[in-house]
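Sharing a structure below in structure tokens format, with a few things to ask.
Coming up: chain A.
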Amino acid sequence: MKGFRCGLVLVGLLVPVAASAAVASKASAASAIAAAQAEMKLAASMQDQWIATVAAMKDARLALKQGDFAAAETAAVHAKALASLSVEQAKAQRALWVNEAVH
Partner candidate 1 sequence: MAHQILVHAMSSGGSTTVEALIKHPMDSGFVKDKAGKIIPAHYIEVIEFTHKGKIVLTGYWGPAVSKNPFIKFSFKGGKSGDPIGISWVDNKGETAATSSNIM
Partner candidate 2 sequence: MKLALIVLASLWAAPLAQAASQPDPAADLQGFQGYFLKRFPKVPLAAYVNGPYNFSKSERDQWKQIIEFPPYAFAVADGKTLFDTKFANGKTYASCFPNGGIGIAQTYPMFDAKTGRVVPLGVAINRCRVANGAAKLSLTTGKLADIEAYMTSTSDGKPIDVVVPHDPRALAAYQAGKEYFYSRRGQLNFSCASCHVQAAGMHLRGDVLAPALGLTASFPLYRSSWGDVGTLVRRFIGCNKKVKAEPEAADSTAYRDLAYFMTYMNNGLPIAGPGARP
Partner candidate 3 sequence: MTEIEGLILSAPSRRTVLAAVAAGTAAGLMRPALSFAAAAAPRASSYPAKAFIQHSQDATLQAMFGTSSVTASADVKMDAPDIAENGAVVPVSFDANAPKVTAAAILALDNPFVMACAYKIPEGTSPAIASRIKLGKTTKVVSVVQSGGKLMSASKQVKVTLGGCG
């Protein structure tokens, strides 16, 4: 179980590298941030927001403010990927927690 999770985390870290190859504009950065924000909202509603997600989002917003759209988009994509992972984790736990419960 633990190994599976670690695998997911690694994938999450690789995603932004691929995304940064695309050409970024203010609009694309903003939409990446919006997409990440929606995913984060979902994660929070499932009581599983990762600290790294919030940090990546903060980086994205800061880069956007400074006009570095490529960096903003990269960070936002990273944030969304992390948020998705935590959502996956929370979804899985909805069923798996029972296995850890002491009866």
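How were these candidates chosen? In short, all candidates are chains of the complex that A comes from, given by their letters.
Please note the rule applied: a residue touches a chain if its C-beta (ideal position, glycine included) is under 8 Å from a C-beta of that chain, and two chains touch if they have at least 3 such contacts; residues count from 1.
All values reported here derive from a predicted model rather than from experimental measurement.
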From 1, 2 or 3, the one in contact with chain A within this complex: 2
Of chain A, residues touching candidate 2 in the complex: 2, 5-6, 9, 38, 42, 44-54, 82, 86, 89-91, 93-98, 100-103
